[in-house]
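Structure first, then comments.
For this depiction, one protein chain was excluded, whereas all remaining protein chains were kept in their positions.
For clarity, chains are labelled A and B in written order, and residue numbers in each chain start from 1.
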Amino acid sequence: MSKVFIALQTNDDTRPIIEAILADNPHAELNEAPAMVKIDAEGSLTIHRNSIEELLGRDFNLQELHLHLITLSGNIDETDDEFTLSWAN
Amino acid sequence: MDMKTSGRKLGLKEKYAHMTRGLGWETTYQPMDKVFPYDKMEGIKIHDWEKWEDPFRLTMDAYWKYQSEKERKLYAIIDAFAQNNGHLNVTDARYINALKLFITGVSPLEYMAHRGFAHTGRQLRGVGPRVACQMQAIDEIRHVQTQIHTISNYNKFYNGMHDFRHMHDRVWYLSVPKSFFDDAISAGPFEFMVAIGFSFEYVLTNLLFVPFMSGAAFNGDMGTVTFGFSAQSDEARHMTLGLEVIKFLLEQDPDNLPIVQKWIDKWTWRGVRMLTLVAMMMDYMLPKRVMSWREAWDIYFEQNAGALFKDLARYGITMPKCVETAIKEKDHISHQAWATFYQYGAAAAFHTWMPTPEEMDWLSSKYPDSFDRYYRPRFEYWREQEAAGNRFYNKTLPMLCQTCQIPMLFTEPDDPTKIAYRETTYKGEKYHFCSDHCQHIFEDESEKYMQSWLPVHQIYQGNCFPEGVDPTAPDFDPLAAVLQWYHIQFGADNLSFEGSEDQKNFEQWRGMATQNV
Partner (left out) sequence: MTTTADLRNPPPMQDYQGQAKDGVEHFHGNQLLYVGWEDHLLFCAPFAFPFPPAMRFGDVVSHVLPGAFGYHPDFANIDWQQAQWFKSGQTFQPDFDKSLADNGLGHKDVIRFRTPGLTGIRGSCS
């Protein structure tokens, strides 16, 4: 299985996002680098709006991810509630 | 945060459908083929433009909202940087030379990307891709503006950045990135999208922005990290557009496959060659290193592009053949490029140096199969000679590759002691190349690449001297005249870092910032 990944800046806004991603995707691996993190996952990775909202204690629009994204890899499927990265093979 | 309203809010998918498809129309005063004359000329067949999907489903209203927030964050940091003499916090003044290469070599490409996507968006009759191109065009002009604003804080204090736009169109090594983009922008709209959106953004830009910006953070350059990451937050969208265009073209018609594969092969190689400059920045120009070029290549090219091409296999796309060559070269290109800039350091708008003994040990550990055997002897010799007052400045102009325009510095993929020479004859004239792949690109579009503006040949034709000088005068110094034409100030912008004005000023100012003198 190929790996997908998402890289985010490390700042106050992304801490709960990263925490939620890792909690919802137990197969994901966290790689820390100066000023950023890269989260790698075999096959696919899903980000859930609800999980982030619970940690943040406020409404969260998944498109807010655009503010902190550095890069990603994989085919994207985005709805109001979920953001998924995956490879077909 | 979104405001809660009483009416039912449109879902992401519905909103995207309304704000893209609903805004297009079929022209009636003129036939569509006349309004959009370029989107069929490359032989690409599109049957249903409605099948275009933007996976992010970003609409213009959301775009403005998030982009303005990114800008506010970025400019707050740029202000803080300027107010606190942020330039004195970088690890070592050698680092600033990477910024000089960035502002002269990369930022003008952002502007060309803006022009390219504005033009391409106009030429596509489908509304979905047109909106996506429009957003990318606006992103790209934002990138060039934020880069100029950030780096202007260095330009106040250091040499070599004062005339970056003028230099971009003239200086020998800047013809490499310039011609890369000119090549893309002078292609048809779909080739441009595959070249920049897919091959460059999806397959290769991670190698430029991610390790390099993380490197800027590691080297204490708060301003550059911030513009880098702010730009990079747009790149994720651009990469997605790049992948989408490939999928869209391949799903539309089986006849598109060979055309798309040819573009992927061509532009992957064009990009790999251009990234030689980035390889050198990572291994030689960052005093504190995050990772070697080879490590970045392994993660962001071999693993990531490997996954990507496995995914695209369902459409019949295969990994470009040039990748085999690029993998063989990954242990060599950064050293070969730095050796080139070191010896032609009198004609560069930034300073060069030989790595310290500790830095050479780092290079040995990162490149166990190549550094000690092929490059250390050369670099130690140059260090000794420089210490003895015999610093090597090569004053004879090099032979260039007709396609990538890089000096013929690359060695045979299987023999790092032999320069790779390739040549072909077209319409009675010889053309030379650094590699099989640059030769194939030329042979496929000879009428295009026979027009390459090769800096060395242009100098010998007499086209690179300031107006009014007399090249036949007895005291005429051609190389000095070329530097004047470049706007490179001899002794300030060029030559060794050791002994430079930048080095002296940085030391003195940092001393003043940390002591009461």
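What to note about this one:
Definition applied: a contact is a pair of C-beta atoms (placed from the backbone, for glycine too) under 8 Å apart; a residue touches a chain by one contact, two chains touch by 3 or more.
Note that the structure is a prediction, hence the values are computed from the model and not measured.
In the full assembly, the chain not pictured is in contact with B, by the touch criterion defined above. Of the listed positions B:Arg122, B:Arg378 or B:His487, the one in contact with the omitted chain in the full complex is B:Arg378. The chain not shown here is touched by just one of B:Ala80, B:Ala387, B:Ile419 or B:Ala480, and that residue is B:Ile419.
Across B:Thr318, B:Thr356, B:Asn394 or B:Gln508, the residue that sits in touch with the chain not pictured is B:Asn394.
Residue-wise, the contact with the chain that is not shown comes from B:Lys448, picked out of B:Lys448, B:His487 or B:Arg510.
Chain B meets the missing chain through residues 34, 37-38, 41-43, 188, 336, 339-340, 343-344, 373-375, 377-378, 381, 392, 394-400, 407-409, 411, 417-419, 421, 423, 427, 429-432, 447-448, 450-454, 456-457, 460-462.
We take it that only the chains that are shown with their structure count from here on.
Between chain A and chain B, the centres computed from C-alpha atoms are 27 Å apart. Looking at the complex, you find that chain B touches chain A at residues 1-2, 11-13, 55-58, 62, 66, 69-70, 73, 206, 209-210, 213-215, 217-218, 225, 229, 232-233, 235-237, 239-240, 243, 290, 303-304, 306-308, 310-311, 313-314. Chain contact summary for the complex, chain A toward chain B: residues 2-5, 7, 9, 33-36, 58-59, 61, 63-64, 66-80, 87-89.
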